[in-house]
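Data first, discussion second: the structure below is written as structure tokens.
Left out: one protein chain. Kept in place: all the others.
For chain A:
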């Protein structure tokens, strides 16, 4: 008999569980007023029906995937990818890059293993520099991440430890970069993002930097995210009191077209600068096209065309009108697998060659 209401409350989710009388009765009597207040507060909070605002790291994710700044390249590149297993995912990649204006030719080998809980990723280039990433999901709301860069020269090492917690209507993140157990030096970042209404989320990010000789520096930035009805548009702002403002706006115009704008203003006493960027992205059946224009006079475009499920061709171009410079990039991506189509869980349409 007594088990029935408890079972019901469990179905409501982890946050409403505490409101059940069976849970309260397990606490010691002197603490029960506190527990009462807490349970009222949490049930009031649950009644607001706010959703999780997403992580601070992904605040501008939509804008970043619409703009091509993170995808553009110059010269020639080839990525050969081989999938060895689908579930869990295991793949190795060979990447070649040459004829770039800014970077020397490189070859790198990458390996990736991922299942529902763990992600292991590593990359090594021809000079022996290793970069790696490790992610472990402890539960639906807790994720730990480690990122490292290990160079051949002693000074080129970076390690970043990170933990993400996403609550019902807030997200917390703690990050440590290059901590030293001896003198406590390193960079420590903490961030908190809270939904305050159905559409608005506010947050703060604090960075504490400690150099080896007891010099410490602390700076905070304030975040806001406004989401339109049914997620059609997202506006974000990030403000640092030293005088840096970054505002973005992203709009999903249709199922296949997205547009994004980004404005960065620096109004520090030493430097005054502003850059505005607008871009669009078209997702077509076999290709993705991105175009972008910014206030420094750069016009760029990127086309990713998939000719077959395992063969993609990429063309990137950028013209800097103010500096009279241009960059062109051409890339191919070939995926192959040792698995049969049945093992991958897909059957290619007849007449389509599969590799």
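One rule holds in what follows: contacts are C-beta pairs under 8 Å (C-beta built on N, C-alpha and C of every residue); 3 or more make two chains touch, one makes a residue touch a chain; residues count from 1.
We take it that contacts and distances are computed from a predicted model.
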Can you tell which of "AP-1 complex subunit gamma", "Glutamyl-tRNA(Gln) amidotransferase subunit C, mitochondrial", "Tom7-domain-containing protein" or "Phosphatidylinositol N-acetylglucosaminyltransferase subunit H" UniProt lists for the chain that's not drawn? "Tom7-domain-containing protein"
Which of A:45, A:94, A:251 or A:306 contacts the chain that the document leaves out: A:94
Touching residue (missing chain; options A:148, A:161 or A:319): A:148
Sole contact to the chain not displayed, among A:130, A:161 or A:226: A:130
Touch with the missing chain holds, among A:65, A:85 or A:194, for A:85
What is the set of chain A residues that contact the non-displayed chain in the whole complex? 80-82, 84-85, 87-88, 90, 92-94, 109, 111-113, 115, 120-122, 124, 130, 132, 148, 150, 157, 181-182, 334, 336, 338-339, 343, 355
